[in-house]
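With one protein chain withheld, the remaining protein chains of the complex are depicted in position.
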Amino acid sequence: MIESQWVFVLAILLFLIGLYGVLVKRNLIKIVIGLMIMEYAINLVFALIGYRSEGTSPISFNGAEQNAAAIFVDPLPQALVLTAIVIGLGTTALLVSFAVRIFEKYDTFDVRKIRKLRG
Amino acid sequence: MNLLPLFVIMPLGSAFLLPVLNRLWKGFPSWIGNIATAFLTGLSFWVIQYAAETKTFAVGGWSLANNIPIGIIMVMDGLTVLMLLVVNFIGFMATLFSVNYMEHYTDKGKYFTLFLLMIAGLNGVVLAGDLFNLFVFLEITAIASYSLVAFGVGAEELEASFKYQVLGGTASAFILLGIAFFYHATGTLNLADATNVIAGKSGSPEILFIGTLFLVGFALKAALMPFHAWLPDAHPSAPAPISAMLSGVVIKVLGVYTLIRLFFNVFGVDTIVSFKEILLFLGILSMVVGGFLALGQKDFKRLLAYSSISQIGYVIFALGIGSSLAILGALFYLISHAVFKSLLFLNSGAVVYATDSRDLNKLGGLYQKMPVTTTTAMVGSLSISGLPPMGGFWGKLVIILAAIEAGHHILAGIAVLISIVTLAYYLKVLRMVYFGVLKKAFQNIREVPFLMCFSMIVLAILSIGLGILLLPQVRDILLGPAVQVVENGIDYAKVVLGG
Amino acid sequence: MLTSLILLIVLMIFGAIIALESKDLLSGIISLGIVGFALTIIFLLLHAPDLAIVQIIIETLTLVILIAAVLKTTRKDTSEEFGLQKVLLWGACICFAGVFMWKFLTILNHLPPFGSPELRMSLAYLNGTAQTGAMNLVAAVILDFRAYDTLGEATVLFTSVAGIIAVLRKVGRKT
Partner (left out) sequence: MRGMTLIVKCITQLMAPSILVLGIYVVFHGHLTPGGGFAGGVLMAGSFVLLILAYGSDKVKSDSFKNRASLLESLGIFLFLFIAIMGFLQGSFFKNVFNEWLPGESGELWSAGIIPLCNIAIGVEVAAALFAIFITLAVLKFGEKL
């Protein structure tokens, strides 16, 4: 295996840690944290995918004519991450407001004390 | 001029303007909500004439460069037309129903804003020809439905919605990770273009891995059996029109439609090893377990939710068989389930509206007071349990015939058995809610207002008459092209890029 | 470059573990900040200044929102599973993670190596300045080539604000 591929493995490890938080933790805020870690891991994967080892930032300071000569990193994954970050912010804020509202009703963040619904 | 973007512009524009207009007059939300969905329904009837061809719309006017699409494209083919029709028609019925129903809740303006955003998201998903675009619109739908489920802000609703959000967020994370590796492996996000790339490296392990990520994500969205935990909480807690939308449309578009599009058209069912067997297994499992769990429920809407899991199982099962007849059955059953399941949820809404209770043991004898609701509920129940000559019967018949034709005799037997179980639990609902002795507490209830009755009656007539769609001449208009799209498989790329 | 990248990702992993395992929610959230800010630096290393700017600001704002929520409610995490259930959950998690990782390691060699991706769709974007007139190629992608996505993204934010205002209403039902 090429040595540099290990960065992907580490990113997937981060994703799995987030997944662990979502599935195992029994605290609403911890679950939110787990989902956020998964978001970070995915953004990291996207950014790693777009990287080109000899590339520069996808911004041309010299005008269009010199663009062809320079090598840029792939701008598309960056655009996707930008979208993903904002979507993540939206979902996180919504989750936090739900958690706060649930705390107001039950006075706890503990999932096991909240469960009123039958499975 | 190509009018495809109107399907997204119209609901988005109305949703953005609603918060402003709501300040001027409190009646605006209902009117604008209904006008927008009525317009969309008209538009989706109008596009039926194009069902047989594939229309594309290049957003931003970016055409191909070196035969690779560089912008986002919208694609409308037979399957899309079918789904657009289902989404917008059921949406229209649900908004009509909401006008009176939502009087019991506060802040109607926000409700209709979120509803229109949900419709916009669904239309966007159905029209998307680009993977990331599909994800973005999927996320709009998901976020709108999370908030709509908890619209009553009661303790139970909040908790159900939180669970829905956590599992939905996990599903989105899996899908997004899948998209990341999809882009890494193929270098493109356009579905048609990616089909060409994937066809060149068929059977290689990374495609299998990406496919698994997508399968987990979309199966979570479709609430197939091992991933169903959120559905029986989320669907009953929502206001009735939203339950109708969630069970009737959202799980089908976000789960089943996306699975069909990705696995049949992009990856190709034969590229992914044993994909059909997985679908067969998941379908049978959802069908059986959902059916038996529904049998034991005490809560009216919860029973309907488990029934949704079971009936979606039929669709997935038929897709797993994969023959032409089976796909016809799957798509037909998809529409008819959308019609009668939303009808049944609207019925339950009418019952809740009149009696404020959804406990089967507390209800009873409503036929004396609510004749319209009772009649339509009977039609819906008999149709979903597959009694001839209702719409549901033909769907189940085609699916079972296809199973026998493909040699799955035992599985066909299971499907018949589950349809009897379905009949059993719906008879239980009819007996405990609508027939029997009228309880003292409900002496003074009345039939629900006209608009609510109207949308239930329309849906009831449809669920009786849906069998017409299977007649040979009618089939060629709507179902035929849709089946053709699924059957064509990875020729999707040629049709989209070549045209 | 690669070394510092790996070190930063390891830092992120440690931050994530502390964030999930700490008994105090506030310190958990602050450890989450480590993950987010390390990600910002990684974006800078990977030549993505746009992302770094957005990430650092949004990270700050998210932390402010989370901290405000926690300070209003409670800081203690009292939920801890014991006994058989914990063992079962851990076992299931380790099995799943193991299978996932194993499958991922087998496909790793089939993916293009880090640092030299196969460009297909974005070949056209690399010449975006000539086509759109924007010097910042990321802006060219998000607002011209793929502006439809950005409309969806803005709509997601709009939806979630509408949802938050709807959920935080005092009274939901008229009685």
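Read from first to last, the chains carry the letters A, B and C; within each, the first residue is number 1.
The rule we apply is simple: contacts are C-beta pairs under 8 Å (C-beta built on N, C-alpha and C of every residue); 3 or more make two chains touch, one makes a residue touch a chain.
Bear in mind the structure is a predicted one, so any value in this text is a computation, not a measurement.
Taking the full assembly into account, the omitted chain touches A, B, C. Listed residues C:10, C:58 or C:105: the one in touch with the omitted chain is C:58. Seen across the whole complex, the unshown chain contacts chain B at 5, 9, 12-13, 16-17, 19-20, 23, 57-61.
The missing chain lies against chain C, touching residues 49-50, 52-54, 57-58, 60-61, 64-65, 68-69, 71-72, 129, 132-136, 138-140, 142-144, 147-148, 150-151, 154-155, 157-158, 160-162, 164-165, 168, 170. Mapped onto chain A, the interface with the missing chain covers residues 57, 59, 63-64, 82, 86, 93, 96-97, 100, 104, 107.
The rule is short, and it goes like this: only the chains that are shown with their structure count from here on.
Taken as a graph of touching chains, this assembly is complete, with every chain in contact with every other. Averaging C-alpha coordinates per chain places the centre of chain A 2 Å away from that of chain C. The set of chain A residues that touch two or more partner chains comprises 18-19, 49, 76, 83, 87, 90-91, 94, 98-99, 101.
Taken residue by residue, chain B touches two or more other chains at 132, 136, 139, 143, 146-147, 150, 153, 158, 181, 184, 189, whereas all remaining positions touch fewer. Across the complex, chain A is touched by residues 132, 136, 139, 143, 146-147, 150, 153, 155-156, 158-162, 165-166, 169-170, 172-173, 176-177, 179-181, 183-184, 189, 229, 232-233 of chain B. Of all the residues in chain B, the ones that touch chain C in their complex are 12, 15-16, 19, 59-60, 62, 65-66, 68-72, 103-107, 110-111, 113-114, 117, 120-121, 124, 132-133, 136-137, 139-140, 143-144, 146-147, 150-154, 157-158, 181, 184-190, 193, 197, 204-206, 208-209, 212. Chain A contributes residues 15, 18-19, 22, 28, 31, 35, 38-39, 41-42, 45-46, 49, 76-77, 80, 83-84, 87, 90-91, 94-95, 98-99, 101-102, 105-106, 114-117, 119 to its touches with chain B in the complex.
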